[in-house]
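What follows is an incomplete set of chains from the complex, kept in their original frame.
Labels run A and B following the written order; every chain starts at residue 1.
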Amino acid sequence: MANSVILAQLKREQILELLKEGKRLDGRGLEDQRPLSIDVGVIPKANGSARVRLGDTEIVTGVKIQPDKPFPDLGDKGILICTAEILPLADPNAEPGPPSEEVIELARVVDRGIRETEMLDLHQLVLIENKSVIGIFIDSSVTDANGNLFDACSYASVAALLSCTVPKYEIQNEAPVLVEGVTSKPPVKTIPVSVTMARIGDHIIIDPSSDEEACMDARLTITTNTEGNICAIQKGGIDGFTLEQVIRCSEIALSVGTKIRKQLEKLM
Amino acid sequence: MTQLMNENGIRCDGRRVDQLRNISIKVGVLKNADGSAYIEFGKNKILAGVFGPRDVHPKHMANQDSGILRCRYHMSPFSVTERKNPAPSRREIEISKVIKEALLPAVILKDFPRTVVDVFIEVLQADGGTRCAALDAASIALADAGIPMRDLVSACAAGKVADQIVLDINNEEDQEGQADMPIAYMPNLEKITLMQLDGILSPSEYKKCVQTGINGCKLVYEMQRKALMDKYFTNET
């Protein structure tokens, strides 16, 4: 245990040394993202799906769309639920069982990124007001966990949503019935892009790897929308940020977000 | 839908845009806890109790090189309009985590290896901004327990309501407003230790919102300081 603390300390010193020269362990610049590949339609049985690889991190997300009852007091909106699981095969430290606080945070941050940008017009998903609506379940399975699960899960969830087809339901005898062979595109209003930054010493880097996450001081995830607004934020980690740093982070999130959004827009 | 701001820039509960709700803080309110605080922040009523440093159970969670911090944020079933199931929700688990990470930069646990400091927070009545009010109480309770700290943690939300950036979002503003940004801040070290956002802000609104939140944290800090002074440096009657 003492050894692993020393090793972590040495790794941190090495990373800091490189950062002073504007470099990172894997050769990236501070604001370079790892290679991002997005494949959609990988799970044909789902209404939408995507496999995202962000460096060595890999996510498979499936979207299921089916009739549901609305939440109380939200009878004029469809249902949107994001979940996430770090599969035990993705990480030697992940354990089967009820979700850890890390996984709950992951799912909720992905969920808020989509919800708070108002990516989907949920009002269009009502079958009978207060009684019957369309529910959209966006389930992400982390299959290889190698840093920055927040962004990778977010991209996979957004990609699966953008590429999904919404089945048509009609009301018969007050119950929703599937209309075979008729589908529509999802009611997309904007494309959220999540950008996660880590502070190590005085340096801000984007898209941290596992090694960088292990020795970062603090983390900031900022989601922006197509219109250039900031829509969701989550701070994490054992230390904090200065005011200047959180302003700087918002600028990075907007500029990096624009690049990634182009990759996502092609999926529509 | 409530009108959230009138033509004179006065909010639905009578406050100006840069005004905090009424805050009262009591230190050392629990007999069994090693440190404790009770805060009323607007209509929020929140208890925080701290135990430790003490032995960790289960033992495999202990850290050889430092004490660890655990945090539980919990809402009483009667704290919200619709009765809440007493089992912890996913929301409560996430808030427990962000509160822990907002307190960690302030506490100094290096000298207590293999121990835990437990922070327990109970929301007795909720009215918007519970996580910030909970943090304000928890920070005081840690100090009351004698845990070494680099700084107090002061927390307050800012947000956007009726197209204005305002300080300290209440329940109606949270439900029907445009953005809610909880912030926790160490006023002397000038570090943001919690930051979240739900809602849509332009880049310039974002900057104004962060600054507004930090200003609020500084106001809260004065009240936290006074509460501790009253407990520890005045003759109570």
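Just so it is clear, a contact is a pair of C-beta atoms (placed from the backbone, for glycine too) under 8 Å apart; a residue touches a chain by one contact, two chains touch by 3 or more.
None of the values given here were measured: they were computed from a predicted structure.
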| item | value |
| --- | --- |
| Assembly formula [one copy per chain kind displayed, counts for the whole file] | A x3, B x3 |
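By our rule, only the chains that are shown with their structure count from here on.
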| item | value |
| --- | --- |
| Inter-chain centre distance, chain A versus chain B - centres from mean C-alpha coordinates, in Å | 27 |
| Interfacial residue positions of chain A with respect to chain B in the complex | 1-2, 5, 72, 101-102, 104-105, 107-108, 112, 116-118, 220, 225, 228-243, 246-247, 250-251, 254 |
| Partner chain A, residues of chain B touching it in the complex | 64-65, 82, 90-91, 93-94, 96-98, 101-102, 104-105, 181, 186, 189-203, 206-207, 210-211, 214 |
